[in-house]
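The structure follows.
Yeah, one chain of the complex is gone here, protein chain that is, but the others are all in their spots.
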Amino acid sequence: MKKKHIPWKITVLMLLSSIFLLSGCDTSKIAVLNPQGPVAQKQYDLIVYSFWLMMIILVVVLGLFIFMIFKYREKRLAADYIPPDQHGNKWLEIIWTAIPIVIIIAVAIPTIKANYALEDIPKGYEDKKPITINVTSADWKWIFSYPEQGIETVNYVNIPKGTPVKFQLTSAGTMASFWIPELGGQKYTMPNHSMELILLADKPGSYLGRNANFNGEGFAHMDFEVLSQTQEDFDKWVKDVKKTAPKLTKADYNKILKPGVVGRMTYTGTHLPWVKAPHQHGVMKKQETNQKQHKMDGMDMDMNMDMSEHQH
Amino acid sequence: MEQHHSKYPIGHIVGFFLSLVMTIAAMFVALHTNLPRPTIMSIIGILAFLQAGMQLFMFMHIKESDNSVVQIGNIIYSIIIALTIVLGSIWVMHN
Amino acid sequence: MMSEHLDTSLPLEYQSEQSRLNIFGFWIFLGAEIALFATLFATYFVLSGSTAGGPDQLELFKIKDVMTETILLLVSSFTCGLAIFSMRNNNKKGLLLWFIITLLLGAGFIYFELHEFVDYVHDGATLQTSGFLSGFFVLLGTHGLHVSMGILWGILLIIQLVKRGLTPVTSRKFFIISLYWHFLDVVWIFIFTFVYLGGLIQ
């Protein structure tokens, strides 16, 4: 009677897990598995590749496991069966050390390649002139400044398709993490510190971006829209903004920085000219030693003070 | 580790003398030479480790009990960990 | 614990089983202390350039003060060794004498260190001034606190020695505090080398 029980439970488990696997099959709804640009594509390839390798391991080990627990259950063995006195087996042990090493190498090489590739402009787009967008996270909104176009937006960002976008990430307060799953993986924004994340959208489309790093009460609402447009549409949008949007003032900017959740905003001009790049701080060493000279961005001191006043 | 009774603390005196020499040598190298900074740091770094080793063996008798293997292993392992923490942090934080 | 079996072929501090365990355990504890100080050093090194417009190493450190402290501690480590040497020769008086000198030298070290800190504070260099100074004061402060604790602990031991004489228990305790004391000297060597000398190189 009991003998029947276990397989029944296992079957239920298998059924349950297959439901999940099936629900995972329609990848078009799964952001990470629905890459819309070369960066996300690269990560997608890596993920799928490693997934199958891991599946192999999973299947092998599960197979062994199921074999062992079914074959050597007490109930299936003779009552007087006495297990042998095994201590180990040199060859077996060498095999199961060696094979994982091979798998690790197979995983490590593409990983390292991808790690380096992520720092540069995606292959095939090297000759395309990139556009720079400065991203400043504040509690709890995203501020996008276009230094070349001279405009600033809050909680949404428009980008031209097919053009590498250099996001210069920094924070005006807590650390956040800038994540647009369809376009590629995330990077942190940190105060007094600027980091670069290169992303690229292949097609026009609208994608959801989000802060991935918890930073306080408004965290769950800290998302933004990324609109990828054709170059013409993008240029037209920039022109429109310059014509219609109000000019960004220091007062406006400080108001935006106050902790809270806000909607979309659009300005002409950026806050970059009056936010001093921090210098001679310890963190700057990180910049100085970095071969690839990143642009500086950050908060000036009195703005920091402003912020903390609002806090208390 | 047997009981031993010597009359004069020769080991201690030698050790003390050595540590004074090394300290002053380090100060001299650091402040009164014009060597490049990395060279100076390596020299005085080595001197510091030598002096620490001297204390361990001559003052703290790390080798004397029947646990000496574990004691020495413990200290070597802590030095590995210490170097990992220090050099690792510097590497990670500045890169 | 004295009611246990004593192995009289060994030096007094190793004679009981509990003593051997305690001495061994203390060595392990020193391993943990190394990790602790390593973390403080790492913090200091990472922050050592973050002066935030406040004073830097060259402006603050004075080699004369530092050398005074260093010599005091070096000598105290030496006299501490002599104290244990006397103990091994069953010389209670020598132990007491050298050990008291050790603690006095330690107190002298603390005096000069506090003096140095007070100077810094007068120069506007406090814990709150910059990342560099936070790292500096906490690293040095932790070491100083260790030395101060050592002095208090040593006083307790001296009282016990006077009251109870040189027994396997008291000798074990003196041996352990000597390990502690030498260890603090070792830490200081690294502070002296990497914090002070490293900071003073032109």
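Order as written gives the chain letters A, B and C; numbering starts at 1 within each chain.
Here is the rule we go by: a contact is a pair of C-beta atoms (placed from the backbone, for glycine too) under 8 Å apart; a residue touches a chain by one contact, two chains touch by 3 or more.
The definition used in the following text is that contacts and distances are computed from a predicted model.
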{"item": "Protein name (UniProt record) of the chain left out of view, among \"Quinol oxidase subunit 1\", \"NADH-quinone oxidoreductase\", \"ABC transporter permease\" or \"Polar amino acid transport system ATP-binding protein\"", "value": "\"Quinol oxidase subunit 1\""}
{"item": "Left-out chain, listing which of the shown chains it touches", "value": "A, B, C"}
{"item": "Candidates A:Ile159, A:Met190, A:Val226 or A:Leu257 - the one touching the absent chain", "value": "A:Met190"}
{"item": "Chain B, residues in touch with the chain not shown (by the definition above)", "value": "67, 70, 77-78, 81, 84-85, 88-89, 91-93, 95"}
{"item": "Contact footprint on chain A, counting only the chain that is left out", "value": "9, 12-13, 16-17, 20, 23-24, 29-33, 40, 42-43, 46-47, 50-51, 54, 57-58, 61-62, 64-65, 68-69, 72-74, 77, 81-89, 92-93, 96-97, 100-101, 104, 107-108, 110-112, 114-119, 139, 173-175, 177, 179, 181, 184-188, 190-193, 195, 208, 210-220, 281-283, 286, 290, 299, 301, 304, 307-308, 311-312"}
{"item": "Touching residues on chain C - with respect to the absent chain", "value": "1-4, 20-22, 24-25, 28-29, 31-33, 35-36, 39-40, 42-43, 46-47, 50-52, 54, 127-132, 134-135, 137-138, 153, 156-157, 160, 173"}
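Please note the rule applied: only the chains that are shown with their structure count from here on.
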{"item": "Whole-Å gap separating chain B and chain C, where each centre is the average of the chain's CA atoms", "value": "15"}
{"item": "Between chain B and chain A, distance of the C-alpha-averaged centres to the nearest whole Å", "value": "45"}
{"item": "Euclidean distance of C-alpha centroids - chain A vs chain C, Å", "value": "47"}
{"item": "Touching two or more other chains - residues of chain B", "value": "93-94"}
{"item": "Multi-partner residues of chain A (each touching 2 or more other chains)", "value": "285"}
{"item": "Chain C contact footprint on chain B (complex, rising order)", "value": "1-5, 7, 9, 12, 15-16, 19-20, 23, 26-27, 30-31, 37, 40-41, 44-45, 47-48, 51-52, 55-56, 58-60, 62, 65-67, 70-71, 74-75, 77-79, 81-83, 85-86, 88-90, 93-94"}
{"item": "Chain C - residues contacting chain B, complex", "value": "9-11, 14, 20, 23-24, 27-28, 30-32, 34-35, 37-39, 41-43, 45-46, 63, 67, 70-71, 74-75, 77-78, 80-82, 85, 88-89, 178-179, 182-183, 185-186, 189-190, 192-194, 197-198, 200-201"}
